[in-house]
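Heads up, the thing below is written out as structure tokens.
Removed: one protein chain of the complex. Kept in place: all other protein chains.
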């Protein structure tokens, strides 16, 4: 038996390949399938099964495409929200992979169709070696429970609690737990950062085991997590097994400054540099989303129909930026600035600056500034700069009018470390605010500087 | 101005990318387009033109696919045999690429539609920097002239002579000559092995310049070169700009020995190992074609509809083997032996052996053996083993009955160095011959050993 | 916390990198350190500790070199056989890595100095997350116990049993076990093939837990495993933290056939092709060792002072072959055949053939052949071809005279699947035997063919 884990940056997604006797199963593949093909080849194995734990909301799956390429069967459960599957396992059903036996368990709560898969080694169908839990069980916590229906989050948390306790808890303590996400994913909050974990370990420190059913339901059900608009698209495309990739994503047209200005006029322009670079100079009207943030925050400003133009630090970043967006179905990348922002800089075309501010300077001159905190509600609630106004960055563009912000006073935007604040700054500039400053290092730096926090 | 050359192994094909001012043109692309996209990105350039010198016969072009990916225009000439083109240049017409001017010249002879393209640097439309000649002018010779009509090869050679002398010879001697093929290509014979050449150099040693029109026509027109069956398919698909690649080619299913035996039964099995390995043990009925020979000799045994199964030395060779076949349109690679031939060896399934022989042993025991030479007619004519029977390897399977070969006597097969003989050996084994031996090192070793040669 | 495992092909060696808070520790590094540097960079971590479980016998360690490159401390135990260490942990001593606590445990038995290292997560110094066991505990078994003194193997097995039971068994069942070797290593036999295992799982199926102290000591102590001569060199160099690599290993001179013949005359020539290729034709006097077998069997024919010349299938294999040899300290690779064996074949220089035989043919003509089985004594004891003579391949060259083999009768050599038999064939050819045949697929194919086995 062999196993490989595939980590997708930006969305903290884990896919897995498990192989035995020359056959391999890939669990929860994304649409860029090269790594799975490469691993199967390296292990002399043929991908015969593509297994889905649930209909993912946060990225486009690659199930249908990978199955088509390899001739594999798609394995999932009997539920409508799974869309198509070649082998639909009822709760407790098994299939074979080389000498392994793999059993499907219905573990709803994160989503109604969620399945977990227990892998038994050759000749030992009792002693589970690992369990692939999708978003039902993460390290330290579980998946969020508000997705199917925000108003039933508490009930769903109770359902998930029951799934874990009735279906998974009985497996051996030594069972390796292989979840679909790690810390940083939008599919949950509070995941522990560890390479691997076992069921026995989870029983000790995971909140689904440490809390009572009631405590857990209230805590998990009470979380208020953002629900990005691209989740709807993901649900739609993943019902059909996701999307196939397209080499076009690796062939984004590069334009010199004048051409870029012409082509991108009226379209969405995303500047994928770090916030200091954006503050030091950018194209008026562009949105600032740092490279690693594209596969989440790109989905707040673009959708699958938006023609997108990209600005990066350098040409070599364009492909990664485009793939990041394509992971959430934003495929219409119509151009990028050849050579990165420097090409625009030297062209003499107009450049807009915003600015930056250190925590100490803000603390020393707090009267001069309005402060806007664009983190999630739960983060804001855990402590913020005294007097800071709150609005989550994803909702900012549409709800700016609800905030009491003056265009006459300098405005400081903050978040955790400065990235989301960068997006906030760009939204405010687009809305006509003039003096908008990114608080360097955000609340991380503010707290590290020993400055006062309001709860 | 920047230039990159792309060499495709096995078919000695050269594609080129020329860039200026952020725009790039790709000349004669193949269907696996990653290298062109990578080079354009590295040069901060956008591929705006895909240029065809002629309808290639020896590989599937990637023009249409590359144009679709990048939004580029396809540039070629006004002739029907070019199929589709967005910009069809009449003889002498120009287009711009950044600051460059590129002029199309009609240079028929190899094929009726053949175009050459002259590149002029910025601000100097008189002094050509390079000329992309396709198969009209190679280093040391020209393309073959028998393809449009074998019976008009002499006339076509004269036409090609005229094209070169009237259209190209007047360019400056310093003009870099950039042909579509190098030595080893099936599109000509006798190419010189040199990295680059200029028109002035070619004038000194290229036979199209050293011979008179008559001499050249007779020599070139008198060549008898094999015409592999896949040429017809290439002509058909390249009329539409070739084929797009498919990631399926990188995902050939790998089978363990038993499964491989089941699946491949009745289908074409190609063994891509070196001839010694094949001689030492192989699967009965398989064809022996060494890895590097697949994009030519694969096309003698398979076509675009043949389900093909592959045997390699190791799993890591499967992709290259599949891509080699896909270069000539053989895309239906339905499986490969996981782990290479060793997987079959240890399975206990039946293995057939052929054998090998050194030149000296043959020379010392010539009475015992029949000798079959499977090289091209021109190679055979230039010197062969005394008494050797001749049949080109490509025609062998269909014409074996015409040869006076006895199944009762051991049969030695030879070629240049032993590769094509390997294919010959496998064809003879399939035809029921029992003792078939590959002459190690072929005529190269025979001659190096100082053994007698018959003309 | 983050973890990466590094698998070295051919020697089934596992090194590990564990990182936390920007600091990383590398456990049991080999001399080719790029993968560790790459992983540390990918994880934004600085390698501050290089940790040794024991003085490895089967490969050259890279501890001293990696420490020198990175400024890391070498961590090991207080024993003389560790050679140099910057931080020498007594049994139970700890050190910190970011927020992790790592405790050293003395677990002798495989070697007297063997240490295991328990890793505790931040804030939880009781609940071990993993234990790095070196060769003290593998999946399914333990390291061999005959290395320090073959005559005290039973006592050492008892000692190892005690180490495991007194030091490791008390850790939580969920503790991930991270050993230094997997199946295929010469440091043990009977390892299970699984990606990861926990202590709890090992308690269920590992023989050190399933057998009594006495049973285990007798079984383990009774194993008769080969002890390759390079073990002595490894012990010597690893006492000083191993060897640094040298780029020279990646720059093996390539020679055309004539030059190769001249240069290699009188030196050791290793042919790294598969056995069928060797049988079909090879250079007289060369040793046949397949590519993947070099880092073990290379050490039976070469030592650190032997000038070695390499023959491969293709040039691209030369680097891997050279690195494989360098892993056991054979650095004096003075040349390779440019272009692989094909270059020799076409040169007309002398070629020798051996041959191959299928199990069925042998079974049908058993009277005609002598059979030599070159597997390990334990493998032979578990079942062999009736009448087969036994001599382990490593001892064959020096002990051939002790066998009653006739040079007048054809000799069939066999092993597990045909690889080691290939080396055996080449040794016999060098000793003057004429008709030496490799049994294709070895005992694996023999048994799969349903032929009789003698015990």
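The letters A, B and C name the chains in turn, as written, and every chain counts its residues from 1.
In this text, a residue touches a chain if its C-beta (ideal position, glycine included) is under 8 Å from a C-beta of that chain, and two chains touch if they have at least 3 such contacts.
On a predicted model such as this, the values are computed, not experimentally measured, just so you know.
Counted over the whole complex, the shown chains touched by the missing one are A, B, C. Screening C:87, C:169 or C:338 against the full complex identifies C:338 as the residue touching the chain left out. Screening A:10, A:200 or A:441 against the full complex identifies A:441 as the residue touching the chain left out. Listed residues C:248, C:368, C:407 or C:434: the one in touch with the omitted chain is C:248. Touching the omitted chain from chain B are residues 1-3, 121, 127, 129, 172-174, 176, 193-196, 198-201, 204. Touching the omitted chain from chain C are residues 21-22, 33-34, 37, 40-42, 44-47, 69-71, 247-248, 250-251, 253-256, 259, 315-316, 318-319, 338-339, 343. Mapped onto chain A, the interface with the missing chain covers residues 273-281, 313, 340-342, 345-351, 353, 355-356, 358-360, 416-418, 440-442, 444-449.
Simple rule for what comes next: only the chains that are shown with their structure count from here on.
The geometric centre of chain B is 43 Å away from that of chain C, both derived from CA atoms.
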